[in-house]
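Partial complex: the chains shown occupy the same locations as in the complete assembly.
So that you can tell them apart, the chains are marked A and B in the order they are listed, and the count of residues begins at 1 in each.
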Amino acid sequence: MNKNSSNIMALAPNTSNKRETVCIFGTGDFGRALGHKMIQCGYSVVYGSRSTQISNLIPKDAEVLGHAEAAQKAAIIIIAIQRQHYNFLTPLAETLHGKVLVDISNNLKLNQYPESNAEYLAQLLPGSKVVKAFNTVSAWALQSGTLDASRQVFVCGDDVEAKQMVMDIVRALSLTPLDKGSLSAAQEIENYPLQLFPMWNFPIILSLALTIFFFLYCLALDVIYPYIYENSNLSFFIAITIPNRVCPVMALILLALVYLPGIFAAIIQLYRGTKYSRFPNWLDKWMLCRKQLGLVALAFASLHAVFTLVTPLRAFVSWRTSNRIISQALNNETEPLDNTNAWLSDSYLALGVLGYFLFVLLGITSLPSVSNSVNWREFRFVQSKLGYLALVLCTAHTMVYGGTWFLNPAAYKWYLPDIYMLSLVVPCAILVVKFVLILPCVDKPLTRIRQGWERNPKNSE
Amino acid sequence: MNKNSSNIMALAPNTSNKRETVCIFGTGDFGRALGHKMIQCGYSVVYGSRSTQISNLIPKDAEVLGHAEAAQKAAIIIIAIQRQHYNFLTPLAETLHGKVLVDISNNLKLNQYPESNAEYLAQLLPGSKVVKAFNTVSAWALQSGTLDASRQVFVCGDDVEAKQMVMDIVRALSLTPLDKGSLSAAQEIENYPLQLFPMWNFPIILSLALTIFFFLYCLALDVIYPYIYENSNLSFFIAITIPNRVCPVMALILLALVYLPGIFAAIIQLYRGTKYSRFPNWLDKWMLCRKQLGLVALAFASLHAVFTLVTPLRAFVSWRTSNRIISQALNNETEPLDNTNAWLSDSYLALGVLGYFLFVLLGITSLPSVSNSVNWREFRFVQSKLGYLALVLCTAHTMVYGGTWFLNPAAYKWYLPDIYMLSLVVPCAILVVKFVLILPCVDKPLTRIRQGWERNPKNSE
């Protein structure tokens, strides 16, 4: 009996060793790359093509047939042709009936057509089960095997079984399927590979605008003002001095903007007495890009840190130091240590170092792999508690930097305040309101609201 | 024939397009969020509730029925109610018999009850198959779709099939199930979301205690001593000078403590002549928190680096420099370059820079995503070989910093040594013992023991 089964094994290696057959329409780059990878992973691949002449670019173990014959051989057909040629599939409707069609197409522009390619395909062939998949993977990545960019394959479709079949293929290719729901998600999936950091748009545009404003503001006060009134050319301030004034201001304001929507949300919830009514749209959007705002703030803080550390290396600074020392030496004077000054200078630096340290910690916990390995409570502890501590330290750092300078009329060139004073407005306001919000008499009702209590329960019916 | 099947498709879209029906008991926040997500992913959801009146907060496509009717519609029932109300499920025991009950509850405190909620539920309804799952996911994360905090869902249960069914749902929701074994793991899973960095407790408490001790030690020697004996007020040392003495000491000691348990383990294995007897409990625990100890050490080293780089910006330092230069200028003297001094200063800095560089490299390879992409040999190479090199460099850095100062009686205020000398004790001891351990005559038997050889093999019977 053993010998028998051995013979059966030897006779039919293909049946037990192969996965099912998959058909690919189109022999373009991506069709070939996908077929190659599938053959590697044990699938039988048959190409449907206009010319059945075998090109040497097509994987060796694949068959090439006409569209209709190829489609009959498989339950799953991957449509690796461009949307413009979809209508040539209409005559094949009978053959494709009940089959799973995998739309892998991409567009050249966001929202290029009114409906997604996959939905268009489903309209053309209403008897087939259309599944959107694989469009986020590049041919080069499939071929070379180094899928650095992304292993995730978004899948959507109206037929759960068809979707499951496609997701099994995705897994077999060592990729990670991500179910995005029904075919109406196809538009979003088709837009995905065309996006360029959509979550970063608002934070980056906002910070660019603010940076330009503050840069020009500083340019006026620090370069143009002395040029006009003191006739001194300090144009080289553009390289380091002014950036090192703008960066900390931007970092502090953006960090404050990370915590501002939370304050707004708390006030709205307190005012409405329920957590079940939606926030205004702008607040929702703002809350979703807090992480990006925080990371841009961290970038500015890092630039500020390096620009500051670089100070002693500047020719201007060493010239200024020499001149100060020489004039003291020529006057035969050695001044005693000013203890207040030493305290201010050291606490200014220490507050900055500690604030930046916490800031970097927040940045590290924003890394996907780190934030995935902490639980919800830990994530909130770091992002909320440590975040507020960082905000307090950075605000104090800025205040100590200013010292009593804001009392000096010389600080107001052209009656305008120094930018460090402008940067303090938002964080100070946030810290004051937050302080009110954590007072027990305010915190208690807020906590109850957040646990589901409603002041006016008819809202929920 | 084709037309026929087309008609069947058109008539029964729900049967082929829908996954199975899932029942959810309880219409609270999490029950609603979970139902919403499940409907999105193709499940039919039916709520079991006391009042079948439909609230506008419940997902539109869900049905709301009484508990018993709802339970009859599904094989899986998600228990989204609080433990206090579990006993009201007892009358439903008949209906719930043989069903899969998913306990998703959380407690407010660690180990709040003697047995876990899931085990309690299993005791109440012995005929049902209880599976613990979903308690680590937050309602907000499910709803908003940005699952930054964690995609992992811990699952446990005594019935393998029931567990499999729940894990399939978890996967369908694009989350990652993690099988934690039988239902006795439920206690651990319920404690998980309440934990606040449990692995970090010991390293942080230890380093806080040591930091306070060293801070007070330095305060006494660097601020109080000069105030008493030299009547000079150096209180501003508290801001930077003393932290910058404590941080490197802490970094070196904690780095040494990362490698100390490995030394102990080697000695114990050599002494016992086998690797098959368990280490003492404290050593096991210590070995498991080495990564955290190392990262805290890295934090201290980073603070030390920044505090040091900030030095030239301090008012005190620029005052001291000016005074030194002015007094030299007034005495008309220019001293020649002290070559030994230049060597000491430069090698001190270079050793520190290289040690810190390796330290940061170790930190980067500790990031989950990096350590997941290296093999075991590479991980050990980095953490062990490069780690020891970092320890050697940092110890040498500290020794060169001290130079011959330890020979000077002035170094011992109140007969106490400087803290940098204290910090050298543990690392030097480790390096000496490690040097002995890598001598061939010791290394050979140790390697054999680690490959499974036993000096006294009866141990293993």
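The rule is simple: contacts are C-beta pairs under 8 Å (C-beta built on N, C-alpha and C of every residue); 3 or more make two chains touch, one makes a residue touch a chain.
No experiment lies behind these values; they were computed from the predicted model shown.
Undergrad: Total copies in the full assembly, please; the file places 2 of them.
TA: Per the structure file, the complete homomer consists of 3 copies.
As a convention for this text, only the chains that are shown with their structure count from here on.
Undergrad: Distance-wise, how many Å sit between the C-alpha centres of subunit A and subunit B, to the nearest whole number?
TA: A distance of 24 Å separates the two centres.
Undergrad: Can you list the residues on subunit B that touch subunit A in the complex?
TA: Residues 2, 5-6, 9, 16-19, 28-29, 40-42, 53, 55-57, 136-138, 141, 144, 146, 148-152, 172, 174, 192-197, 233, 235-236, 239-241, 243, 299, 302-303, 306-307, 309-310, 312-316, 318-319, 322-323, 325-327, 329-330, 367-370, 372.
Undergrad: Tell me, which parts of subunit A touch subunit B in their complex?
TA: It comes out as residues 94, 97-98, 127, 158-161, 178-179, 181-182, 276, 288, 291, 305, 308-309, 311-312, 321, 324-325, 328-329, 332-335, 337-339, 341-347, 349-350, 353, 356-357, 361, 367-379, 381, 452, 460-461.
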